[in-house]
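The other protein chains are all here in position, but one chain of the complex has been omitted.
On to chain A.
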Amino acid sequence: MAQQPIITVNNLTKNYGDFAAVKGISFEVFEGEIFGLLGPNGAGKTTTLEIIETLRDKTSGDVIVGGYSVETHADNIKKIIGVQLQAAGYYPNLNLSELIVLFCGLYGIDKSPMEMLEKVALTDKAKSKYKELSGGQKQRFSIATTLINDPKIIFLDEPTTGLDPQARRNLWDLIREIRDNGTTVVITTHYMDEAEVLCDRVAFVDGGHIVGDIDTPDHFIDTLVASGFEREKKTKGANLEDVFIHLTGKEWREG
């Protein structure tokens, strides 16, 4: 696979007054992959993401998205990306289909609400308000709004935080489907099991730095094991989450 970088971040820093949130981060995201930024809360993941999304100014460094610089061509970037924010709300008092119409207007694109809601299996909720949705439905709706402009890249900031195991698996399927349709996905999470099954490559962020290399989850694990690492407790062939999924079923369950 010829790996073509679609995002290039070079020596990016961001200071809030005296506090340095991002201290010289560099990485590349390849076209068509699911790229994971992993790390604890407050590591600088969201700040890094928001600079790439043109929502925040950087202090120094270079960021190129889809061939455009965030400094000079923010408007061009906005047209080719889709952004899901960690805690974004939606316009009050509107139902899902009206919200999609609003976003179509904001992107200057003519799409039917049903077409978009179908992509995330929410057609039966077209007349519901956002606040009436379950956690998983909310995240799926957010993803629908990021797909309106047929973006080359979508950014998902901790999309599975607070979801139950089924909703999490639903979302993984949806994210893989989006990747398989040719969209590059950049995702942040602090769940390592999620990164392991979902991401093609990951970078670990801590204290404003990238710690170690950028590689596939498998390779990271193999390297660690090869270095003589052993878990204190041998894992069994299944874990409690597997039991939970086995007992409650993996269907799309939503109340």
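Following the convention adopted for this analysis, contacts are C-beta pairs under 8 Å (C-beta built on N, C-alpha and C of every residue); 3 or more make two chains touch, one makes a residue touch a chain; residues count from 1.
One rule holds in what follows: contacts and distances are computed from a predicted model.
When the unshown chain is looked up in UniProt, the name that turns up among "NADH-quinone oxidoreductase subunit C", "ABC transporter permease", "Molybdopterin synthase sulfur carrier subunit" or "Sulfurtransferase complex subunit TusB" is "ABC transporter permease". In the complete complex, the hidden chain is touched by one of A:58, A:78 or A:119, namely A:78. Here one chain is not drawn; of A:27, A:68 or A:90, the residue touching it is A:90. By the touch rule set out above, chain A reaches the unshown chain at residues 53-55, 75, 78-79, 81, 83, 85, 87-94, 98-99, 101-108, 145, 149.
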